[in-house]
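== chain A ==
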Amino acid sequence: MSSLVEEHEVVEQSDVLTVRGLTVSVRDKILVEDVDLTVGPGERVGLIGESGSGKSLTALSVLRLLPEDVHARGSVRLSGIDHDLIGADERQLSRIRGRDLAMVFQEPMTALNPTMRIGDQIAEAMLIHRTVPNRRAARAAATDLLGRVQLPGVARAYPHQLSGGQRQRVVVAIALANDPALLICDEPTTALDVTVQAMVLDLILQGVAARESALLFITHDLAVVATICQRVLVMYGGRVVESGPVHEVFTNPRHRYTQGLLAASDLDSAAHRLPTIPGNVPAAGNFPTGCVFRTRCPHATDLCTTTPPWTGPSPHGYACHHPAPELVTVETKQGKFEEVADG
Partner candidate 1 sequence: GSGTSSGPSTGANQSLAIGLVAEPASLDFTTTDGAAIPQALLTNVYEGLVKQDESGKIVPDLAKSWTISPDRKTYTFELVDNAKFTNGAAFTAADAVFSINRVKSAWTTSLKAAMDVVQDAKAVSPKQLQVTLSKPSNDWLFRMTTRIGAMFSQTGVDKLATDPVGTGPYKFGSWKRGDSIVLQRNDSYWGTKPFFNQVSLKYFKDPTALNNALLTGTINVIGTVQAPEALSQFTSNTKYQVIEGTTNGEVVLSFNNSRPVFKDVRVRQAIRSAIDHKALLDTCFAGRGKLIGSMVPPTDPWYEDLTQVAPYSKDKAKSLLAAAGATGKSLRLRLPTLPYATSCGQVVKSQLEQVGLKVQIDQLEFPAAWLTTVFKNADYDMSIIAHVEPRDLGAVFSPKYYTRYDDPTLQQALAAADAGDEATQVTEMKKAARRISEQAAADWLFLLPNLVVADKNITGLPVNAITESFDLSKLARS
Partner candidate 2 sequence: MAEPVIQVTDLVRDYPRPRTSLLRASPPVHALRGVSFEVQEGERFGIVGESGCGKSTLLRIIAALDRATSGQVVVEGTDITRLPERRLRFLRENLQLVFQDPMSSLDPRMRVRDIIAEPLVVQGHPASGERVRELLEAVGLSADAGDRYPHQFSGGQRQRISIARALAPRPRILIADEPVSALDVSVRAQVLNLISDLVDELNLTLIFVSHDLSVVKHVCSRVAVMNAGQIVETGPTADVYAAPTHPYTRRLVSAVPTLQRALSGATTTDLVKGVPST
């Protein structure tokens, strides 16, 4: 782990987001533990993991929008901001939110105020931060933004008059309104149909590219991450278990969880029976000590009761006592992972 930190310290100044040792807990239960995370300028980083692995909590900690009794420790720094976001007060935070740091949430149906017109909700984002001179300019900018997410002419509509995909595009427009340095998307397309998902993903990517914003993209869908991200972090049980460039992680997973996940989600090439990960994802706070995956890991030994150290000075790192062997030649023919791992 320390090596990773060192490696990134070199470029620390230029990183948009730097999270160090983030631990999120509710009362005595630890939900997210010791997460490190950096996002470089213009970089697109994916955060994947199954339900309950702590992805949303991580994202919300960055914005400091955690539910009331949930607390975050560690350090969250944003380039250009001279204080740590953890420990900052509401006044400081509200200046950052929506301006340097924007977020798109999962549920498009409830993310918009049902009693306010779409245009006003977008305009508000700019008015709050005074990035436009006046109300009229804000309206014009809002209409413009709506046009760019391909929703011309809905400024005077109310949210309930739009479909889920359309609402999500409005949310994206709100998030991009002030050209944020970092856009965080928390499963923005999970609730959408594939065809609509394709469009929304495309819009997000275009928007991010046009503004040279960095993107932290949270999803449980490996294929989506593979499509839009350059780098990926795999979370399980509140910890980052593996991280690295998308191509490397997905073609040569080292952590046994990543490996299992890839195999289980690959429906296309698997035979009649799918490779599975035994057992279920434990409930929050019920993950085992040591290696969080050890109760479901076919390779677990006594060693796994100790927390595995972070391995990998290279961009591709993982935390596992029994990693899958490194492949020399990148094999894209699926279905071989298991064989390789067994070998």
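Selection criteria: all candidates are chains of the complex that A comes from, given by their letters.
Quick notes on this structure:
As a working rule, a residue touches a chain if its C-beta (ideal position, glycine included) is under 8 Å from a C-beta of that chain, and two chains touch if they have at least 3 such contacts; residues count from 1.
These figures come from a predicted structure and were not determined experimentally.
For chain A, the touching candidate in this complex is 2, chosen from 1 or 2. Those residues of chain A that touch candidate 2 in the shared complex are 50-51, 150, 163-166, 193-199, 201-202, 205, 220-224, 226-228, 246-247, 250-251, 260-262, 264-270, 272-277, 280-281, 283, 296, 332, 334.
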